[in-house]
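Only one protein chain is missing from this complex, and each of the others stays in its spot.
Here the chain labels run A and B in written order, and each chain numbers its own residues starting at 1.
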Amino acid sequence: MTTLSHAPASSRPIPNPKKSLITKLNMGTGIVVGVIFCWGTYFAMKAGRDMTDSHNVNKVLLMSMFAWSIGFLIGIGAFIGPFRWLIGKDLTDEEQLYLAVDGQGWKRYFKYCTDHKVVGIQYLVGVMALLGVGGTMAMMIRTNLATPGSHFVTPVVYNSLVGLHGITMIVAMIIVATGPFGNYIMPIMIGAADMAFPRLNALSWWVLFTAVPVLCSAWFLGGIPTGWTAYAPLSDQAGPGMNAFVATIIIFAVSTAVAGMNITTTVVAMRAKGMKWNRVPIFVIGATISVALAIPAFPTFMVAMIQTGLDRTIATGFYDANVGGSGWLYANLFWIMGHPEVYVILIPGVAALMEIAPVFVRKPLFSYNAAIAGFAGIAGLSVLVWAHHMYMAGWMPSLNGPFMVTTEFISVPTGLLFLVLIGTLWRGRPWMKLPMLCVYAFIWNFLIGGITGIYLSDVPADNYLHGSMYVTAHFHYTLMGAALTGAIGGLAYWFPKMTGRMLNERGGYISFWFIQIGFNVLFLGMFIVGAEGQPRRVADYAHLYSHANLISTMGAYSVGIGMIILLWAIVHSWRSGKIAPMNPWGAKTLEWTVPYPVPLVNFDQPPVVTSDPYGYGRSAK
Amino acid sequence: METATPSKARTTIGALLAVVLGIVVVAGVGLTLHSVSADPQPKLYATKVGTITAADGKTYNHYTIADGVYPDPINSKAHGNCATCDGGHPSWPSYGPYTDFVLPANSYITVTLTVYDSGEKLNTPYFGSVVGTVDGTVSYDGVAKTSLPPDGVEHTFTLHGLPTSTQDPLFVNVPLPVNTDAEMKAYNADPTKLPVGHKVVFSFLTHGAGNYVWNCEYPCGDSTYQGFGAVMGQLGYMSGKVSVVNG
Partner (left out) sequence: MADHESELLAPTPGARVSTFLKRKDVSQTLLLWVFFTAVFVVLGLWAYPKWMPVVLSKQMQANEDIMIWFTVISAPIAGVVLSIAAKSFLNMHRGDTPPEDGVAIRTNGPVVIVWTATSVLFCIVAIVWGLVALNTESIAAATDAPKSLIVDVTGSQWVWSFYYPQQNIHTHTLNLPVNQPVTFNVMSADVNHSFWPVQLGVKIDANRLVTTVAHADPTATGPLDVKCAELCGLYHAYMETSGAVESPTDFNNWVSSIQATGGVQQ
C-alpha cells in the first residue's frame, strides 16, 4: 500500500484515473446493487419453500438482509481493492488518491472515501439521523405512557417501540463520539496524516450504513417483542421483525471490529514525533480504551445473535430448553458484551469533557494519571461484572456475592473520573461556553447515575429494583445524561474545526436548558415510579403511577424540543454560522494548529510534540 | 461578524419555524403510527336481556354476548373482508367476528361461544380448569363441567387485568372443547365447510368499571417456540380487550 506524501497540495499530482471503475461508483450504485441482491435472494429463496413455516420465513429474510449489505458494498466499490489483491495487483496510486482527495466537493460524502475527515462527517450525520429516529420513538413511548390504558398505540407496537428505540440509541451512542470525533479529530490530535487503514475506515462507515435500512425494516416486518436485549427464548418465538434485529447486530459487529482495529492501530503506531504516551491527549486515550474494549465485546454479541439466527432458521435449539438449550446461555453471552458496552459508550464522552475542561478553566487537567487509571480500571473491571444483570435470573445464585464485589469496585475508578473533573474545576474560573456547561451537566447527571448504580449492584436492593423503571431511569442517567451530554459537549467544542464555523451560541444555550431540565424531570419521574414498583417495558400501568408518569412525559417533550433546537442550531450554524478562527478556544492540542478546511494530509510539516497539551495556568510554585 | 450573517430577527424566526417543523414532523410520525396501530377491531357491546338473581341472592342486570372461535381468520370475519388476511396468514385461528368487548359494570354477563377449531394440549394444565364463572361451571353443549382435560382443549378464554387501586380484580378462565379430527374432516378438505361446532355458555359477574384484557392459553402459534409466536403475538386473533363501563 502506498501512503500519501506529505507534499503540499499544490505540488501533489492531480488524480486522473479516468477509465477506472472507481470513479463511477457511489452510494447510488451501492443501493442499486444492494437492492438487486436483496430482492434476487428473496425471490430465489422463496421459490418452493413453505412460507407458512416461520423457520423458512426467517431463512429467506435473514439471507436477503445479508445480501443487501454485501450487494451494497460491492456496488460502492468496497471490494475492488481486495479483488485486485486476489489477482496480485492493487489500486493504482492515482485511484488511491482519487478515493481520498479533497477535490471532489460534496460528492465524496457519498463515495467510498478514505479521507478520515470525510468519514468523520459521515459518522456525524449518521449519528444525528439515528438519534433523531431513536428520539422520535422515545416521544412515542412517552406519549403512550402519559396516561394509563395504552391508548396511543397497541401493546404490539409499544413493545417494538421500546426495543427499537433501545437498539437504535445504543448503536447511535456507541459511535456518537468515536465515530465523528474519533475519525475526524483524533488523527489530527495525534499529528497523523490519516488513519492507519484508510480503506478500512471507509469500510467501517459503509458497513454501518448498510445496517440502518436493515434495522428500520423491523418496523415493516411486524416489529420486535423482545426489547433491545433480545432475550431468548422470546427471540426464538418472535415474528419476522426479529430477523432484522439479528442481521443488524451481526453487520454492526463487523463495523465496530473494523473501526476498533483501525483506531487502536492509528493511536499506537501513528502518533507524531515526541508524542510519548504521557503526552497523548486524554480524549485519545479514552477513545482508544473504549474501542479496545469493544473489540472483544462485540464478537460475543455477534455469536449470541448468530445462535439466535440458527435457532430461528434451522431450529438448532441453543436457547430452547425443550431440546437441552438454555436461555441463560444467551443472557451470559449478551451481558459479556452488554456491560463492557456501557463503558464503550461512556468513556469517550467523559474523555471528551476531560479534554474540554482544562481549556475552559484554563488550568491543567488535574492528575492525568488518575484519569488514565480511571479509564483503565473501569475497562479492566467491566469485563468481570456481567452477571450483575442476572442476579435474579436464578442462573447461579452462589455467584451473586462475587459479582457484587467486582461491580461495587467499579465505583473506585469511576470515582477517579470525578476527581479529575472536580480537581480541574477547583479554584478555576470557567469560561462558561456550551462545552463547559456540558461538563457541569455531566457531573450532576453522572453522579445520580453512579449512585443509583450502587444500589442496583447490591443484590438485596436489586431484588426489588431489577426489571423496574428504576433501572431504566438509572441507565438513562448514565447513557444519556452522561455520555450523550459528553458527546454534545464534544460537538460544541469541535464544531469549529469540523465545519469551519462556530455553533450558534444562543441556540446552544436554549437547547441545553431544555434538554437538561427536561431530562431531569423525565427521569426523576421514572425513578419515582420505579421505586413505587412499576416494571419496565410495560405498555400499561396501574393508576397509582399516573402522576409521575405524566410528569415524565412532560419532561420528555421538553427534551424533544431541546433536541430540535439543537438540530436547528447545528444546521443553521453549519450553513451560515460565524466563521471560526483557527483556534477559537485557545486550546493547546494539535487539531487547533491546522486551518479549516483541513488539508488532505492534515499537516504541511509533520508536527513535533514537546509537552502534553495541558500547560495552562500560572505556575503553582 | 465577518460574513453575511443573517440578522438576529431572521435567525430567531428561522429557529422558531424549525422547532415548529420539528414538532410537526414528530407529531406526524406519531399520528401515523397511532392510526396504523389503532385497534382496528370492532367492539361488541353486551345486550341487555332482563334481570337475574344470582347465587349470592342479589339481583343483577343480565347481559349477553355471543362470539365464535374459528380455525382461520376468513371464517372468523374478525378482520374485515379477509381474502388475503394480514399478509396471508390464512392458517391463523381467530376469535370472531369480535375480539374487543364492552360490558356494563356490576352486571351478570352470559357469554356464548361457538367453537369450530381443533386443538390438543395446553402448555399449562391449570388453564384446563374453569375459573371465575358464577357457579364454577361452564355449559358445553348443554353439559355443565368444571374442567376439561388439559390435553383436550381447543383454545381458552382467559380474562385478566392489572390490579389497581381504582379497578376491581376480574379473572375468568374458560377452556374450550376441541372439534375432533372426524368433525374437522370436511373443513380440512374445503375450508368453507366449517364443522357444526360446539356451544359453550358461561356467566360471570362484573364489578366496578375497569380495563381488562383476555388472551388464549392454548399454544396455537404453530411452529414457534412453545406455540406462542405468530398468531399469539398479535392482537385481534387470540387476544383482545374487555372494557367494563358504568351505566
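Heads up, the rule we're going with is that contacts are C-beta pairs under 8 Å (C-beta built on N, C-alpha and C of every residue); 3 or more make two chains touch, one makes a residue touch a chain.
Remember, predicted model here, so these are calculated numbers, not experimental data.
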Among A:Q122, A:N159, A:T313 or A:T589, the residue in touch with the chain that has been omitted: A:N159
Which of A:P296, A:G500 or A:G533 contacts the chain that the document leaves out: A:G533
Which of A:G48, A:G88, A:G105 or A:G401 contacts the chain that the document leaves out: A:G401
Sole residue of B:T11, B:S76, B:N179 or B:S239 that reaches the chain not shown, by the stated touch rule: B:S239
Residue among A:Y455, A:W574 or A:Y596 that touches the chain left out of view: A:Y455
Residues of subunit A (touch criterion as defined above) contacting the omitted chain: 150, 155-156, 158-159, 225-227, 229, 231, 233-234, 237-238, 321-322, 326-328, 360-364, 366-370, 392-394, 400-401, 404-405, 408-409, 411-412, 415-416, 418-419, 421-423, 425-432, 440, 443-444, 447, 451, 454-455, 458-461, 463-468, 528, 531-533, 535-542, 585-586, 614-621
Where the missing chain touches subunit B, by residue: 123-124, 126-127, 129-133, 136, 146-147, 158, 160-163, 169, 171, 173, 213, 215, 217, 219, 225-226, 228, 232-235, 239
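Assume only the chains that are shown with their structure count from here on.
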Separation of subunit A from subunit B, taking each centre as the mean of its C-alpha atoms, in whole Å: 40
Residue ranges of subunit A in contact with subunit B within the complex: 52-55, 136, 139-140, 143, 148-149, 152-157, 225, 233, 236-239, 320, 322, 504, 507, 540-544, 560-561, 564-565, 567-569, 571-572, 576-579
Partner subunit A, residues of subunit B touching it in the complex: 1-6, 11, 14-15, 18-19, 22-23, 26, 29-30, 33-34, 36-39, 89, 91, 162-167, 211, 221, 223-226, 228-230, 233-235
